[in-house]
Every structure is written in C-alpha cells, then in structure tokens.
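This report concerns only the one structure given below.
Coming up: chain A.
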Amino acid sequence: MNPYNYLYVAGLLFTIGAVGVVVRRNAIVVFMCVELMLNAANLTLVTFARINGTLDGQVVAFFTMVVAACEVVVGLAIIVTIYRSRRSASIDDASLLKR
Partner candidate 1 sequence: MNALTTMMLLPVIGSILVAVIPSDQVLRIKQAALGTTLLVAISGVLAWIKFDSSNTALQFVESAKWIPSFGINYAVGVDGLAIVLILMSVLLAPIVVLAGWNESEGGRWSPKVFYILLLVLETMMIGVFAASDVFLFYVFFEAMLIPVYFLIGGFGTGERAAAAVKFLLYSLFGGLLMLASIIGLYVISGANGGHTFDITRLSELHMHMSSMTQNLLFLGFFIAFAIKAPLWPLHTWLPDAAAASTPGTSVLLLGVLDKVGTFGMIRFCLALFPDASKTFTPMILVLAVISIIYGAFLAIGARDIKRLIAYTSISHFGFITMGIFAMTSQGMSGATLYMFNHGFSTAALFLVAGWMQSRRGSSTIADFGGLQRVTPVMAWTFFIAGMSSLALPGLSSFVSEFLVLVGTYTRYPVAAVIATFGIVLAALYILIPVQKALHGPTTPGNENLSDLNLREKIAIAPVIAIIVALGFYPSPLLNVINPASAHVLEVQGFTDPVPSESAGK
Partner candidate 2 sequence: MVTSTTLVYLIALPLFGSAILLLAGRRSDKWGHLLATALSASSFALGLYQLSQMLGRSTEERAITQKLFSWINVGTFNVDAGLLLDQLSICFVLLITGVGTLIHIYSISYMSHDENRRRFFAYLNLFIAAMLLLVLGNSYLNLYVGWEGVGLASYLLIGFWNQKPAYATASKKAFVMNRIGDMGLSFAIMIAFATLGTVSFRGVQEASHTASKAALTAIGIMLLVAATGKSAQFPLQAWLGDAMAGPTPVSALIHAATMVTAGVYLIVRSNFIFDAAPTAQLLVVIVGAITLMFGALVGTAKDDIKKALAASTMSQIGYMILGAGLGPAGYAFAIMHLLTHGFFKAGMFLGAGSVMHGMNDQVDMRRYGALRKFMPITFATFGLGYLAIIGVPPFAGFYSKDAIIETAFNAGGVKGILLGSTALLGAAITAFYMTRVMVLTFTSKERWDDNQHPHESPLLMWIPMAILAIGSVTTGFLFTRGHALVNWLSPVVGEHAEGGKVLLQPAVVSGLALIAVIIGVGIAIAKYQLSDVDSVAPQNVSVFTRVARKDLMQDSFNEAVFMKPGQALTALLVKGDDKVIDGAVRGVAATALGTGSTLRKTQTGFARSYAAFILIGAIVLIAGIWVVTQ
C-alpha cells in the first residue's frame, strides 16, 4: 500500500483535531483533540520512518508519547482545579481575561 496514504490519514486526523479544538467547549474534549493531533503527528512520523527507512521517526514517536503523558498530568491537574473552582469544565466560561 502506498505509504503516502498514511500521510493523508494523518493529515485528516490532524485537521479533525485542530477543528475540534476550535469548536468544542468542554476542556477535556478540547484536550483530547490536542492528543488526537499529537497522534496524527506520531502517525506521520512513523510513516516517514517507513518511507525514509530510518528509525529516527519511531524514536521520536516514543518520545512524543512520553511527553504527551506528562502533558496529560499537568493538563488534567489544571482542568480539575478549574472544574472545582467553577463547577464547569467549559472553556468558554473561563473568559474573564480579555481585551
């Protein structure tokens, strides 16, 4: 199968993620969209590792997973704090800082 198709899939996933970030209100969902984008990137990396025939892409993908895990830790902490303060996980509610 043409490995470029994986790139298209990854691009699609990335777009879905990016649009999701813009359109969804729930902080958790938004964050999941970001994770989707990261995974799209991972898919791209792995595809390129395959195309280029080097392992570097796969290594990067591993790093990415670790980093994403760290992000989850920090992110959920923040989201939970907000939720406890506001009783809401909608990011549109957190819009006091503006102008």
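The criterion applied here is as follows: a residue touches a chain if its C-beta (ideal position, glycine included) is under 8 Å from a C-beta of that chain, and two chains touch if they have at least 3 such contacts; residues count from 1.
Quick note on selection: all candidates are chains of the complex that A comes from, given by their letters.
The structure displayed is predicted, hence computed values, not measured ones.
**Q** For chain A, which of 1 or 2 is the touching one in this complex?
**A** 2
**Q** Which residues of chain A touch candidate 2 in their complex?
**A** By the definition above, chain A touches candidate 2 via 18-19, 21-25, 30, 91-92, 94-99.
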